[in-house]
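Excluded from the complex is one protein chain; the other protein chains are retained at their positions.
Each chain gets a letter, A, B and C, in the order it is written, and its residues are counted from 1.
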């Protein structure tokens, strides 16, 4: 921690801060500059220390020099993590594609979707049974019945199932059906839920909150990893900015940035990240070029009549074309699109 | 709903959309303009409709014309809601001030705080027992013991207790001790939790998420109101923007804007909204001038040694001065700062 | 400057950076921490240094510890600057109110406006003759004729004139008529224009760009101050954020923050800052409570028929009520609303 004193800080204020740093069990190192005095506090690890020092009299700023996340850090584990479950392999050079409708609506809809996305090369099926909706008056999902239909789709196609869990009370139920538990963007800092899925024994797809920093995302992952669950997939799904021509702004620099500091696999969600079907294929290809370990995409047999998110869903043909585009880019970069396992 | 067709949309596309609008049970009204055709869809109320129409071929944009929230709307209930519980009255011309430390740390700390904030004019005590922390390695609160200390502080001073609840499993426990249940910014769209506090029979202080729109905030309130709980206090606590000289950006126009569209009381949180003790007094006064129904402020006996948020906490003397400043502004505007009830 | 090395930086990399720091004429101070090495570079003043150090191998981050602005800094000039010109006094305890239409439209319109805002207590008249418009197809102002009408309004009322200058070619012309040259938000980083107005011998009202940081605003002021012009008034007019219920987000914490680091006076612009007439009065009052040295407000005889910005303009009666509200707040805080001088 670096404590920068104010320009006119008194010697007493400097001494007080030195004592304070030492009282925290750290070694203080005073550097008297031409215009300001700076105190280096060596040995520190905790966020609390920063906060404690910041409120000292005469202090202008306190700058931490250690990243606060640990288990997720590449400095701790340099080799990339690969998450494998059923038909889905993701990370360490293998690209996974999770595709399917926003909401599970009916047996026919979900099974047709599973078959179509599998045929086009998807390696897992997504579909919402518990839907977090901004308005209490919107369709909230088929709940357990939706989970049963997802399981039926897995039986029919062999595709692993990725589905969202919204509350701690539902974790056991969802984990009985799903292969990967999804934490939605709104719940990225629902710490009780993070702890619960950390203990559920299933891989977790953790979506970035629309105004979460990289540090907050990695610390949210840390809540899960700390429960002993090493299988966390990070997902960039767009942030909230002043832009209005897209539903969110999809910042693809997230991908190489995270790649350099964490060993966890990273996927992007161009469907939510743009909010417009027409922008999805190009942003899917761009994600692969940016180095993403995979994609999560909304695909619906009939987007115009979808019960949710139709405006950002691909139909089967559009999904096929998107996969074709992504495959070309992946191959050009020497990467492998994971193929779904055949039904046994 | 207004459906704007693309410039070169064909007659077939227009006819298709008209059928679609009618299939949704709405009345379609076609307006052929100089450059584009527009279809007014009359009678619509649901978010799903917008989504369904947006994905139609030839459609350029769909614009809703009805606000999606209902129970919170001033169009439905024109008169302002006043929330009353114990020493706290807030709304309809009465200003409430909720003050106290970020975290409950010890019996002495919370009781001294309660006495000091009461003496300076606060009408409720805040204090965190369950703390949502960005890092799993930070202090997480004293949990039930913290609640017991808050109850002791209420016994000692008569101040109503406002404290956060983080998970559905804790709602019953927290509701046994608290007078007002606080939903933190990170949980503003934790719908399970909103439903749970909606049914807990206690007023709720709902903090705006740092990238939530007004519509999302009001729809989150709607989740609580829909459970039959009319006592919701909205709280503006700052949004995330590109600014870095403050922890968040505190947008006070929220106050008159919400005042005009909802009957619910609105308070601001200048402590989190700025993140710097030095900016809190002026922003508290500005909040009152903007028309806020009250404030929630972090106050600590010794901010420099606080276990959390010391850098944005007022000490007792600073709180007194802040209250003095706010009282002057309130009186100038003909408003009444609520006084805490004396201990019986 | 503090240079933070990467966790696994080699001794060679550290030595290289030490040499580099010394080659820049700075004193290097190496601090070996538990997990990382940090180098303090003492004596530095220039932005270039930071950039130069940042690209060194093994460097994780470089953190400046000195504010880059000088002449605008309160550390350099602790006493507040008061700007005085004709009827307008602003700063150091005196509140100035600049009011008038967005655009000068006709002699009758500007003279009626000047009389009305003066009667209600404004101390200067605003009005645009050169209008920067997002679209080339929008009304661009009456240009020199507009300036002549402003001068006529000054003759009629004694009010000082504040008007925008858009290009270097127009500086002399505008300076012949205006008392204060306004730099619009879009031109905050038009450095040629800043230099030109710095040399024009008239006070300058510098509007914050909608995504400018505090540092960028103060460095823009520095461009003007460096030309020998000490009379700069800073103006907060709202930033661009994800919010859509207001045209911009007006962050009032700017006011106390700037007050603490610069001696220059600070006004706010609640008209542009909110974009809605209905929100202007409360945000004007909140600005005064936050400590602003004044206001700039759009006022029009007939907002519904204004050629620009009618939706955010006050009519005469609304302006009177707003002034009344602000006067109450100012008096409560012991401040003086400046009164316009009578016509000689």
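Following the convention adopted for this analysis, contacts are C-beta pairs under 8 Å (C-beta built on N, C-alpha and C of every residue); 3 or more make two chains touch, one makes a residue touch a chain.
This one's a predicted model, so the numbers in the text were calculated from it and none came from an experiment.
From the options A:108, A:172 or A:243, the residue with contact to the unseen chain in the full assembly is A:243.
The chain not shown here is touched by just one of C:80, C:132, C:158 or C:301, and that residue is C:132. The chain that is not drawn here is touched, among residues C:56, C:86, C:230 or C:301, by C:56. Across A:15, A:213 or A:317, the residue that sits in touch with the chain not pictured is A:213.
Looking at chain B, the residues touching the absent chain are 2, 4, 7-8, 29, 31, 33-36, 38, 40, 42-43, 60-61, 63, 65-66, 75, 240-242, 244.
Residues of chain A that touch the chain left out of view are 211, 213-214, 239, 241-246, 249-253, 255-257, 260, 273-274, 278-279, 282-283, 285-291, 325, 328-329, 331-333. In the full complex, chain C makes contact with the omitted chain through residues 20, 45-48, 51-52, 54-56, 68-70, 132-139, 166-170, 186-187, 189-193, 209-211, 215-216, 219, 222-223, 226, 240, 277, 303-311, 313.
By our rule, only the chains that are shown with their structure count from here on.
Comparing the centres of all chains, each the average of its CA atoms, the largest separation from chain A belongs to C.
Distance between chain A and chain B, defined via averaged C-alpha coordinates, is recorded as 26 Å.
If each chain is reduced to the centroid of its CA atoms, chain B and chain C end up 31 Å from each other.
Among the residues of chain A, those in touch with two or more other chains are 240.
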